[in-house]
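For this view, one protein chain was removed and the others were kept in their places.
Take a look at chain A:
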Amino acid sequence: MIRAHQLTKRFADKNAVDGIDFVVEPGRVTGFLGPNGAGKSTTMRMILGLDAPTSGSVSVNGHRYAASPAPLREIGALLDAHAIHPGRSARDHLRWLAASNGIPTTRVGEVLDLVGLESVAGQRAGRFSLGMGQRLGIAAAMLGDPPVVVLDEPVNGLDPEGIRWVRTLARQLADEGRTVFISSHLMSEMALMADHLLVIGRGSILADCSMTEFMSDHAASYVRVKAPALGDAANLLTGRGLEVTRVDDELRIGGMDAPSVGELMFRHGLMVHELTLVRSSLEDAFMTLTADSVEYHASTEGAVA
């Protein structure tokens, strides 16, 4: 479990992370979502004790990370897949990590197996593709078989097969009762992977809810109508007090479900060619949500100036 309390990080003159509170629970995959520069990586570095919070605190398994008696066995992290010495082999990279925490060397072979890098383990990591680097980073995170796993943008640079593999691994780790915290700036990826969502924008938490809740709260829906007499249909529906927008050769109707719209059209003798309930994607919902936070900040800054 990871718990942040009023966690704040100030760089120069702006708060990269602005007094956030959250809890990452075990047994589920928590997606940490936000546009680039929202404060995701800074938060993750503070979780790992790499950056000191300006104020507030964050704990892992009930204590500060730096106080852990067995750091790599309590929390495994992938922060940056590029952060490897290019001249050292994958196996040697894992060997020094294992040695630093007294983890038996046999574990190195196991995690290389787990991520599918055993055949290239002797190669210098500088020759690795970004995807192989990500796999090595995940191997490093799993070295201590930790109950808390933190992965910063783990699907960056992975091919579709690799992305599916990360998804399956995350699911499996959560099912084993581990705390899984994965950041991404891609909503579509999170939608497939996460049970719970933590959305961050401009250093503040914008949403902290289950994926289902997020969808019903933020993903807008409308009914698309295509009809030969579009003008008559528009008049009829507007007359009923519905929100109607005309886009090219279709009407978008909010505030009524598809069957009711169909019945209404039928009773007034209007022919319908298409009647569809359209839900906007999570990507749209996420964009809307974070765009709001950007606008909010822009307007307050303007007001101060």
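Note that in this section a contact is a pair of C-beta atoms (placed from the backbone, for glycine too) under 8 Å apart; a residue touches a chain by one contact, two chains touch by 3 or more; residues count from 1.
In the analysis below, contacts and distances are computed from a predicted model.
Not every chain of the complex appears here, and the one that does not is recorded in UniProt as "ABC transporter permease subunit", selected from "Zn-dependent metalloprotease", "tRNA-splicing ligase RtcB", "RNA polymerase sigma-70 factor, sigma-E family" or "ABC transporter permease subunit". When the full complex is taken into account, the listed residue touching the unshown chain is A:Asp80, out of A:Asp21, A:Asp80 or A:Glu243.
Although one chain is not drawn, the whole complex shows that of A:Arg178, A:His196 or A:His218 it is A:Arg178 that touches it.
Touching the chain that is not shown, out of A:Pro69, A:Pro160 or A:Gly239: A:Pro69 (per the contact rule at the top).
Note that of A:Ser100, A:Ser129 or A:Ser221, the residue touching the chain absent from this view is A:Ser100. Along chain A, the points of touch with the absent chain fall at residues 26, 45, 48-52, 61-63, 65-74, 77, 79-80, 82-89, 92, 95-97, 99-102, 140, 145-148, 176-178.
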